[in-house]
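Excluded from the complex is one protein chain; the other protein chains are retained at their positions.
Naming follows writing order (A and B), and every chain is counted from residue 1.
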Amino acid sequence: MAFESFSAFLAMEGHGPYVWTCYAVFVVLLAGMVFWSAKRHQATYRMCKRSHDQQARKGQAKPKAAATFTRVEISQD
Amino acid sequence: MWQFFHKLGSPKWFFGIANRFMPWLLAGGLILLAAGLVWGLAFAPKDYLQGNSYRIIFIHVPSAFLAQSIYIMMASAAVVTLVWRMKLADVFVKSVAPVGLMFTFLALFTGAVWGKPTWGTWWVWDARLTSMLILLFLYGGAIALDRSINDEKSAARAVAVLVLVGVVNIPIIKYSVDWWNTLHQPATFKLTEKPSMAMEMWVPLLLSVLGLYLLFGWLACLRMKTEILVRERRTRWVKELVLAGRK
Partner (left out) sequence: MHPIRKKRLTIVIFLVAGLAVAVGLTTYALRQNINLFYDPTEIAAGNAPVDVRIRAGGMVEEGSVVRDTESLAVRFRVTNFTDSVPVEYVGILPDLFAEGQGVVAMGRLNNDGLFVADQVLAKHDENYMPPEVADALEKSSKGQHKSPYADKAAESQAY
């Protein structure tokens, strides 16, 4: 340990505010980047999964709908 | 060799590789970075001249290192984008640009806070500081350019050209302290020469540089995976992947 006590460690012989500001900003930004990236990945993955799940369900309900052309009768009245 | 090169361009193949490496990158990065920072903050001896304010070096130098390395990697990927039109290269450039921007900002910010107690000023327009500020604008410009063009392919080419043009700034940053009179001192942490630093200060610095590199590797993999999912969401392999519930 380069310091005698915990308060000496915090004070850093008067340079504490400078050193701790730097470390705080560094940790906050880096952690922020990690969480933001992880969150965005999760959201993207869920979005993909949702749309493919929906398609899969649709496909099961009407197995031939995607493969054949069926005329849709629209009632005019 | 070319076959390997083209395989490298396959997003599906990249997904598999990234998944295999990511846990190791994250764990290794966090352990090394934490070890380096705790050692540097609490156990490394103080400097004979600057006292304890020099402890900022343990985040300042790694951030500056990454800021420049990421740009060099982006420029290499830009060449691949322009010449081989490889999708993965463009995905890389787009995914890591914000990370590079963050590290450049961190290098400038920690440098300013360190400059106040040691030099007596937050900022001075010397060649090193100014060229680093230009790097910040280059990252910002690449991100803005990418967002302003809707077409994916045109955006990729425009960004690649911008990144490539900006690469001349990298040797200027590196050698500014040797070519011109600057307030900033020459490099302490060198890869090729003996470090101009006591061993018990250099080892924690090395640990945090390595840790940050690994952490960047993890971030790059994760962010590239996100971008690939966005671009390839309609392909068969992504469909199979998400339906099987694999990440």
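We take it that a residue touches a chain if its C-beta (ideal position, glycine included) is under 8 Å from a C-beta of that chain, and two chains touch if they have at least 3 such contacts.
None of the values given here were measured: they were computed from a predicted structure.
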> The chain left out touches which of the shown chains?
Replying inline: B
>> With the missing chain put back, one of B:Leu164, B:Val230 or B:Leu243 would touch it. Which one?
In response: B:Leu164
>> Which candidate, B:Ala127, B:Val209, B:Leu222 or B:Leu241, sits in contact with the chain we can't see?
In response: B:Ala127
>> I'm checking contacts with the chain that's been left out. Which of B:Leu135, B:Ala156 or B:Met197 qualifies?
In response: B:Met197
>> I need the residue numbers on subunit B that touch the omitted chain, in ascending order.
In response: 45-50, 54, 57, 79, 82-84, 117-121, 124-127, 161, 164-165, 167-168, 172, 179-183, 185-188, 196-198, 200-201
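Here is the rule we go by: only the chains that are shown with their structure count from here on.
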>> Centroid from C-alpha atoms only, then distance subunit A to subunit B, rounded to Å. What do you get?
In response: 20
> Residues of subunit B touching subunit A in their complex?
Replying inline: 37, 41-46, 51-53, 55-56, 59-60, 63, 98-99, 102, 105-106, 109-110, 113-114, 116-117, 215, 219, 222-223, 225-226, 229-230, 233, 238-239, 242-243, 245, 247
> Along subunit A, where are the residues that touch subunit B in the complex?
Replying inline: 1-3, 9, 12-16, 18-19, 21-23, 25-26, 29-30, 33-34, 37-38, 40-41, 44-45, 47-49, 51-53, 55-56
